[in-house]
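For this depiction, one protein chain was excluded, whereas all remaining protein chains were kept in their positions.
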Amino acid sequence: MGIKINALKCTNCMACEMVCSYHRDDGFAFLSACIVAYRAREKKDYFGVLLKEEDVLIVARPEGLEINKIGEEADPDKEADASAKPMLLREGCDFCEDMDDYGPMCVAFCPVDAITLD
Amino acid sequence: MEYLSTDKILVIDLNAAQVEEEELLESLVEEKIGGIGIAKYLYEKYENDDPIVIGTGLLTGTTYPASAAGGITAKSPVTGSVCHCPVIYKLGVEIKYSGFDYIVVKGRSDSPVYLWIHDGVADISDASDVWGKDVWESTDELRKFVGDDLLQTMLIGPAGENGSDYAQVCYNHWSSPDRFGFGKLFGAKNLKGLAFRGMGLIEVAEPEDYVERSLEILKQVKENSFLEKKGLGQILTALGEEGVSDWIDPVTHRHSADYFTPYASNTALFLDEDPGLLEESKKEEPGVLVSDIYALLGFKNVGLSVKDAGHALKACAKYGIDPFAVAQLSGKTTLEEIKDSFDSINGEITIPGSGLFTPWCPTGPIFNDFNLSGKDEIMAWWERRQAVSMIFGIQPMFSLMCPELTEENMLELASLGTDLELTQEILDAVIDDILG
Partner (left out) sequence: MNDPKIGIYAGSGTSHSWLWFVDLFEKAGFHDLVFLDEFLVQNNEIKDLDVLVVSGGDTFAVAHSLGRQGGRNIKSFVEQGGVYIGSCAGAYLPMKSSQKPLDQFNFVDVKITNLSKLFPGAEIQTCKSCAAYGYDFVFHPVREAVSLKTTSFFDKDKSIEFSAPLYGGPGMKAKDPSWVLAVYEGFTPKTTFLTSLKIAQKTLVSNGAVIKVPLKQGCFYLLGPHLEHPKFKQANQFIIDAVNRETGTARDDVDSKNKKTGFSPQDLKDRKEQVSGKKAKELLLSIRRELSNSRIVTGSLEFLPVQWLIGQKVYEPQKVRVYLESMWKRLRALEKNKVLILEPGLSDRITTAAGQITIELRRIKQQIDGNLDSLKTAVIIFDLLHILSISFFDLYFATMSSGLNHSLKRLNHKRNKFR
């Protein structure tokens, strides 16, 4: 099972980010999401979706998918700990396994079906 | 007020440079529900201090479809009466998550200031570094200063500082639905604007039911075939303006949506960059994001090329002036003339109905007919729909598209979310109060 993101379909609405955070917080917030609607390049109209899985970071950019392995340290001599990862404080995607009625929340709530289940 | 709320009302006195907080009482929500229902109440409470009330709807920032909107309530320099301007994009949501449901700005500051609202803290900050700068420069500068590109701003540009009647309060870099000259009001208060950022948590009384019902409603919403479409051009086509879609196509980059909103009603035009570019542009300012269908149409109608229209919209957003008013009132027909005319825009634009809501929104249904007929029925429906959207915090353009977002299910979710019994009678009374 995997989450597939079509960045070209995405409209940057943040629904996925909200519901992902909700499934961890039981309230409405954004901070705990492991899927993030990237929107920091507003003037350039450049947006996409970041998804942190257990040990990869998936960057769904309009121009294509990039998959970064989190476990691999750039420097083998580096004395890093588990925190040496992007989106450190965020848990990896757990496919919303505790949300029985929904399955992956981001898939269920994406209004334009830019996120699907593989 | 424990749920769907930050529990806080911020009262800022610019005269005294003082910040106070009030609790948002449950009883007030039981009486006025939220959004412009409460904003109007706060406006009246502080009426003698010429307040601007910024607030969010009761459902803003949740999983209810299109729960993106906030509002600005103040006396319009254009109409002379109290009006409500929607806050769109991702700004409405940021307001709520920055720790306050409502912000009342009273009085006038001696020197230029901006309000930095973050995580339940409100700072009145010196704006001398950004006063005199345009909206884009100011937004960029504030983002750079606080070190966060996601800072959401509500700022005026030179038009507001100079007291132009059609000065607009802009949202981030972009034009807003403000046709009320609220930018002039900000300027008169020596208020450059507000910057918001928050990482709060909004609690829900019955989270599981709330989210479950949200999804059911969303599923119904998604049945609409218009959701295969995107962008401004398609909205105009649906409204009978056939040519606009083809006209903007050659410069259209992508369409984006407001928070949790199924229809992407914002269209980015690339003016100095290949619109087909998928990678991040190397140009700093390749184009402009447009949400104002009538401003776009207005520039088309004066005879501008689509590129020039885009440049005109961009110039208006930077200057902080209502692009629709410019297109309507400048009497100019070339880009250069239009840009030179900003300081001399005057005259009147028509605010429909009772004048409370912005004609940035089409004054009738979009994509669906809602079983309406006759001008009066449509106008009455439109005003009520605008009021409801701004009470609950629903993107006001989308609520004109989507019959599945009903008063009934908004009330249902509001009740689930707050544990209060919010009934149709209460809503009717709030709407009556707003519509007068």
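Just a few scattered comments:
In order of appearance the chains are A and B, and numbering begins at 1 in each one.
The definition used in the following text is that a contact is a pair of C-beta atoms (placed from the backbone, for glycine too) under 8 Å apart; a residue touches a chain by one contact, two chains touch by 3 or more.
Since this is a predicted model, take the numbers as computed values, not measurements.
Displayed chains that the missing chain touches over the full complex: A, B (touch as defined at the top). Of the candidate positions B:D101, B:E203 or B:D322, contact with the hidden chain is made by B:E203. Annotation for chain B: contacts to the undisplayed chain at residues 6-7, 99, 118-121, 123, 144-151, 197-201, 203.
Looking at chain A, the residues touching the absent chain are 27, 29, 31, 38, 40, 50, 71, 75-89.
Just so we're on the same page, only the chains that are shown with their structure count from here on.
Taking each chain's centre as the average of its CA atoms, chain A and chain B sit 28 Å apart. Taken together, the chain B residues at the contact with chain A in this complex read 61-63, 65, 90, 93, 97, 136, 149-150, 172-173, 199-204, 207, 211-212, 214-215, 218, 221-222, 227, 230, 253-262, 264, 268, 270, 278-281, 283-287, 289. Of all residues in chain A, only 8, 11-15, 18-19, 22, 25-31, 39-47, 61-63, 101-102, 108-109, 111-112 touch chain B in the complex they form.
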